[in-house]
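Each remark here refers to the structure printed beneath this line.
As you look at this complex, bear in mind that one protein chain is not there, while each of the others sits in place.
Showing subunit A:
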Amino acid sequence: MRLLVIEDDPLLLHSLSEGLREELYAVDTAADGEEGLRKARETDYDSIVLDGMLPGIDGWELLARLRREKKTPVLMLTARDAVPDRIRGLDAGADDYLTKPFDFEELLARLRALIRRSSGLGTSVLEIDGIEVDTAARIVRHGGEAVSLTPREYGLVEYLALHRGSVVSRTELYEHLFDESDDTLSNLLDVHVSNVRKKLGASFISTRRGHGYCIE
């Protein structure tokens, strides 16, 4: 899952992006409104964490402009907890709202919920032929036993599971599994797929040659 964090305070930006990376997300960052809007337009993020008070274009304006072209789930962060501010944010197209100071675990839970909703799922546990993908605990169980996966492997499984039944192109996988700072080698994805197949069974992920990968 790839996220964009737009926050002007460098310390908070660092803290959030590091925290999210440790939770196995690929995280891009932006320190002001213009940069944030540009990145949000260029890439299909799974979710955007957006601060309300930004230099240049503020969060509400950014959201209004982004909504003209994209439906990326947006979670707004703001230090203002006045009801009109919240209403303004939600009406401008925010999907969820968190007031600073917030609990980091709550931020994670809300992001999971956002991503889940945008994939059209109701619960946090996906079950595919005896294999459970627990998006809350971020683990995969095979026959009730937890399977040890690397962060990238887990991300790959989760993304394919959330898009179960449809073919996901290599480019799309790259976009959602690696952030802007990764220097990805083109065969790295194949390595991850091969490792997942070793751990969960060869038939778990099927290859559509020339198109991409798919969990049926």
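As a convention for this text, contacts are C-beta pairs under 8 Å (C-beta built on N, C-alpha and C of every residue); 3 or more make two chains touch, one makes a residue touch a chain; residues count from 1.
What we mean here is this: contacts and distances are computed from a predicted model.
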Chain left out of the displayed complex - its UniProt protein name, from "Protein translocase subunit SecD", "SufD family Fe-S cluster assembly protein", "histidine kinase" or "Transcriptional repressor SdpR": "histidine kinase"
Contact residue for the chain not shown (choose from A:12, A:167, A:188 or A:214): A:12
Contact partner of the left-out chain, one of A:64, A:79 or A:136: A:79
Residue among A:101, A:143 or A:210 that touches the chain left out of view: A:101
On subunit A, residues whose C-beta touches the chain left out of the figure: 8-12, 14-16, 18-19, 22, 32, 53-55, 58, 79-80, 82, 99-105
